[in-house]
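With one protein chain removed, the remaining protein chains of the complex are shown where they sit.
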Amino acid sequence: MRFSKAYPVVLMSRRAESYDDIVKDIEQAGGNAVGVSADVMDASSLSSAFETIKEKLPNHKLAAAVYNVNTGFARKPFLDMEIGDLQTGLNGAAGGFFNFAQKTLPLLLDSVSDAPSSPTLIITGATASLKASSQFSSFAAGRFAMRALGQSLAREFGPKGVHIAHAIIDGLINTPATQAWSSGGKPDSKISPESIAEAYWYLHKQHRSAFTQEIDIRPYSESF
Amino acid sequence: MRFSKAYPVVLMSRRAESYDDIVKDIEQAGGNAVGVSADVMDASSLSSAFETIKEKLPNHKLAAAVYNVNTGFARKPFLDMEIGDLQTGLNGAAGGFFNFAQKTLPLLLDSVSDAPSSPTLIITGATASLKASSQFSSFAAGRFAMRALGQSLAREFGPKGVHIAHAIIDGLINTPATQAWSSGGKPDSKISPESIAEAYWYLHKQHRSAFTQEIDIRPYSESF
Amino acid sequence: MRFSKAYPVVLMSRRAESYDDIVKDIEQAGGNAVGVSADVMDASSLSSAFETIKEKLPNHKLAAAVYNVNTGFARKPFLDMEIGDLQTGLNGAAGGFFNFAQKTLPLLLDSVSDAPSSPTLIITGATASLKASSQFSSFAAGRFAMRALGQSLAREFGPKGVHIAHAIIDGLINTPATQAWSSGGKPDSKISPESIAEAYWYLHKQHRSAFTQEIDIRPYSESF
Partner (left out) sequence: MRFSKAYPVVLMSRRAESYDDIVKDIEQAGGNAVGVSADVMDASSLSSAFETIKEKLPNHKLAAAVYNVNTGFARKPFLDMEIGDLQTGLNGAAGGFFNFAQKTLPLLLDSVSDAPSSPTLIITGATASLKASSQFSSFAAGRFAMRALGQSLAREFGPKGVHIAHAIIDGLINTPATQAWSSGGKPDSKISPESIAEAYWYLHKQHRSAFTQEIDIRPYSESF
């Protein structure tokens, strides 16, 4: 992770399996990483995770926070859905981000005066943040709502010096999970995770006279 | 209401006070109107309302349905909000519309073959459906999500002959509730409810070779 | 043409063949129509056309004007283009509309005080008004520029009572020229010209408290 060259990095996920390997990688590269388990949909779980972080990194302020949630996005005809399907989309994206922003924004505001770069909150969006395809109503509803939250927060907290950015990841990310998925067959046609990290690092380093609110990221080979 | 010149009209709201006067107006003008109380956030309340409608209008198919919800939109700094504030915005707009669409789409599909105009489902959106202002995060999140649902449904049900349209009402509506609110002082600077009804009626009457998915409606005097 | 039921209609085109049949149709239906030849890219040709109109309809004010230009839109790789290809796209769409608006806006402003409906200027846009596809750079540049002009004029002339609207025609129109083109094979999968006329008529009739600036029109069967 690009950030670990400059800062201690906190990785938060529901299950330790999601971050254990990355923590080891960062530490082997000479960086400092802390893994914490938490469920963003559960405010008290999130609170105790932030307590843990404070204990493990008592002398650090928060420089940047990245929200990235995987709610799944199974294609489903609308009339086969139940209200619970909609809530899964809305809670994971908008609800989880709401809780995450409630916890991180006070810490980011507290960093404004003495941080080398503007404290930054980045939201990971998707193609469905802008366009709601047939049979993806729940997924898109959550992504649209999360983008709305990011826009509103950018307008509220930007003038206070906190940079809120929304990245639209328009393509498959090259991960073990997408290994088997086709993306057209050309080389580099899946987004490299390192490139996303570089983008987020660049957003974090932007001077406050030149914040980006929304950026799209897609493989050169992707049609759009 | 423009529709009552051509069809029996069903008015549904949580409280009878919201529709009693309109029902009387329609009946005095020679139309046929039925008022039903229901809470769209409550699926069983909605189900029994649709049972009532079926009893009162046994020989009619559903020609058009309009979703319009007033969740309130109090300006609130993000860090003063609780998760319940977000849920109010999301449930009223996206959740309520989800329930409403689940009930009306099967009826609208059933009307496709013999309706004089394409069966129509119209969503009433707002400026905040496209732009999330500072301190309106919950309201905008709900409106963005509702727009996503409408877009997805248009792509799924349009090809089946059901017209799904989303109207962006960009300005104050001229109602008793907004009487005291200023809108710049020029005449006709608040949207007349009759004009919205005309817009919805026009959308309903569109030929299926020429559906509109999104329309904006704003006073001539409104800056945008 | 929908407008001819209410008003005398002026049809302007470079060649008389383009309007002769429509003029006859309108007159046979009991309406009043005048055909005038003019080249919108040529300001003096346009001026003399408006002189002719004034002579033929001396007692009428201008109620509505529709701009619709066919610049052709041949797909062409960018490096095979010459600057003249770009200018064809820009001049036909943006330049022609500029000349047309210069002539019609003073007449429309003059109609504001006593017209039954708000004087209206409608621009016919296309899918390419919003999205510039590969190898359609010239066509899209002209359509984007024309949309910009419409937006700016709506903001300048709306508050003065002239309604400026932009229609995005997203699909094939059912004309003799498109007869041979496939649009998926479903019935009504090409936009009926009558439906566009109905849309424009509805836009013209909108109350000034509820103007639409942009409307999309597409067949129910069109994917988008």
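Just a few scattered comments:
In order of appearance the chains are A, B and C, and numbering begins at 1 in each one.
Following the convention adopted for this analysis, contacts are C-beta pairs under 8 Å (C-beta built on N, C-alpha and C of every residue); 3 or more make two chains touch, one makes a residue touch a chain.
Since the structure is predicted, the reported quantities are computational estimates derived from the model, not experimental observations.
In the entire assembly, the chain absent from the figure touches the shown chains A, C. Although one chain is not drawn, the whole complex shows that of C:53, C:69, C:101 or C:210 it is C:101 that touches it. Only one of the listed residues, C:147, C:163, C:190 or C:208, touches the absent chain: C:147.
Listed here are the chain A residues that touch the chain not shown: 118, 155, 158-159, 161, 163, 174, 186, 188-192, 194-196, 198-199, 202, 205-221, 223-224. Chain C meets the missing chain through residues 43, 77-79, 81, 83, 86-87, 90, 94-95, 98-99, 101-102, 105-106, 128, 131-137, 140-153, 155-157.
In this text, only the chains that are shown with their structure count from here on.
Shown for chain B are the residues in touch with two or more other chains, namely 155.
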